[in-house]
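A single protein chain has been omitted; all remaining protein chains appear in their positions.
Think of it as A, B and C in the order they're written, each chain with its own count starting at 1.
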């Protein structure tokens, strides 16, 4: 095992797969400038040349179809967007083309394409640089949607995504980039479609998506210490395909479920989890599934409103208290994650 | 009351509002050709001139932003798409612009814009002319999403949409166009955000979206006659804002809920209903909410597969039998809606 | 290839396309082909001429209006008709229908019914070809209306910027459904694409061998320089946008146009050409008969073939 950051993990996955398979190439805005998508594409152009790592014009719609054309010709494109919001320009290619091209060919064509995009919160990013959109992508049959949380998962899932013969959308939370964690030294993969039990517990299940795992772990730590509550945290890691089994069996065990999503609630992944759990744990569940996610508003810029827009560890704690009938936890002296110091603007 | 078709109801709403308010104009591909969007824009160009009813270049992305620009300048654009699938080209304008332009102005700008699109099944339309996508639109805060089922609702809701000061997406199922129904002779509106109890019943609640109301009514008729079962059918009519109260109180009464959606299930409106009901009817509900919708595949062309892709009255009957522990209903001699005869191609 | 051989091949393509479309017009009212059809009648020379200049390895990409393309790129006729009938033996087991035809085996890779949306896919294919140093060219076919979509311009820029081996074939019938080009475009297509630094050739001939000659030059140029080329070719759509009928009665265009274009009808032109270069009526008839027979047989097989089993719905989503 070695300890690396999430950013390095992504970079390693790209380097490794480009070394392994000459069909893999990386493209998108900013992938070859000096910032290298926050360092995740560092070294690629030097190592593999501008033929396999290149910037493009500002043309998200075209460049998505471009990847599809390359993929059905046996290449393995990795298209990168510095913000998921810009993928909205490519929704036609995603929902009308990528998702159904194989089906319309009667199974003759394969589409081994990866789209990486950065999601969620930056730093006063406002409504057009703050979305997550995994619910929308996962709604469309034919694409896979992956949201790794740890460096280990980031590397292992990105490798799986690159080797997958289908379109895979990999969504990375900006704040995760600086998180460190252990990663195997040898070649490994994390399967797409397998959840991770981040923490075992018997009292309540929290299904947490992407960054919300960090918040959930914090909440669980506090509740363990201060209330003696054992929270089980399940990170689905891949939204589609979804490891329904892992979620169902956890909730059957604990009898309570919170879904801490990182998206809007309405018609979102949180609703899917609530539907799933209430269908399959109908007998076992002791309280309704509680959903947590973005406020039902566009994302504002100013910090006090932005802080309210995004869900966090305190929200999780309060919901758990409510569900388990606990007295309010004393949070004085607790330090919560804040980017005030770690993460200074502008992006 | 007069009896008119859904198609005529839409047309009347447009004529009436264009007469009432010179700020209303209608545009989009095909709106002024001899087919007139299946007749729904008939007479407009003759009556109001090419300045208020005009075709455009093939440029869905631009023409959506165009509507936004016109709307913030006090006009009331009605943009029409003959297939909802083409709106995917405009997802950036919808999700990044229309939805948040007012918010980003701090409430200074108003966006009285309507987007009408035809959804669902035509006639061997395949994957790119067969979607519904209301779940995706409704996921995004800042837009309203309306799916009228009857001529009365089509007219009343379209009038409300045109008078609304927010972006409203109105989705019309192609097969509804030929359905006739009663409509008040005088000026009226149907409020956005108010469900309709299509049929009262005590045994089970079916929440049905758009065309699925036709299927649900058929299913309810049969079950009433053959099994003595009283099905309550709730047509939400507007997906966002959603009349949660109507749904919750129906399910509290019947104790069983089926959501017959006309979209994919995963992260869809059906999940939202399941989440809503299982949260608010936790005590009252006697069986898990059952979801019905598109198969989790792209839509195929050939009839046998297309028939399996879309949900129908028989599916509803089977689910109800299952939920209420009924013996299989004898469906011999029953005539179900089929477009085989009513609706011949090509569109 | 001798001139006579070439012209015979061109005729075979054009005649087969025409007759296949006429066959569809005959069968369609029976309601056994449950798929919207956008027929290629009038368009044959463009497709046949360009495809004649391509090798089998060269790839083509098309739209919902791709019957001609399928046939000219020599896709399997049995699978073609079976697809229109929605049968399991169709190219895509009936999933694709008329609007999403393809035949990857013969180089017709994919088509799309969202206007212009196949263009960037073809650009990506051209990139792949170059990346893999394959000796082949990609041709993408689209209508005049497609040039209005933003992605067309993005694709033009990307392919010129990256010097990709792609042939853009704009089939300009001056119509998008019922809307005339003058109500949709502030530019003229050949003039507007030139500033991207692309070779452009524009013509309104319906003579397939002329189009073949043009296309051959274009394809040679692409193979030599590795750069994109733009063909802007006019034709007249004889029938309604979608469906099997004439529709001059609706007044959005006039029958005189038809009469004028029909004077230089692709099938007639090429048949006369064969006679003029000394091919006998008998030899022509035998080409025609072979085509007729092949169509008849394919239709028969398609009519009798079974549908896919309904569980087929859930296949082919993921690889």
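A few notes on this one:
One rule holds in what follows: a residue touches a chain if its C-beta (ideal position, glycine included) is under 8 Å from a C-beta of that chain, and two chains touch if they have at least 3 such contacts.
What you see is a predicted model; the values in this text were computed from it and never measured.
Note that the absent chain touches A, B, C when the full complex is taken as a whole. Screening B:14, B:31, B:80 or B:97 for touch with the missing chain picks out B:97. Within the full complex, the residue among B:11, B:56, B:254 or B:302 touching the omitted chain is B:56.
When you scan A:26, A:59, A:220 or A:285 for touch with the missing chain, the hit is A:59. Contact with the omitted chain, checked across A:236, A:298 or A:311, is made by A:298.
Listed residues C:148, C:174 or C:312: the one in touch with the omitted chain is C:148.
With the whole complex as reference, residues 25, 51, 56-57, 59, 61-75, 77, 92-93, 96-97, 101-112, 141-142, 144, 165-166 of chain B touch the missing chain. Summarising the interface, chain A meets the missing chain with residues 29-30, 33-35, 55-62, 85-86, 88-89, 122-129, 295-298, 300-305, 307-309, 340, 344-347.
Within the complete assembly, residues 148-154, 156-157, 160-161, 183-188, 191-192, 194-197 of chain C touch the chain that is not shown.
We adopt the following convention: only the chains that are shown with their structure count from here on.
Connectivity of the assembly in the absence of chain A: the other chains, held in place, remain one touching piece. For chain B, the chain whose average C-alpha position is most distant is C. Centre-to-centre spacing of chain A and chain B amounts to 31 Å, using the average Cα coordinate of each chain. Separating the centre of chain A from that of chain C, both taken as means of CA atoms, is a distance of 42 Å.
Counting only residues that touch two or more partner chains, chain B has 61, 85, 88-89, 126-128, 296-298, 300. Multi-chain contact residues of chain C (touching two or more other chains): 90, 93, 95-96, 100, 112, 114, 150, 317.
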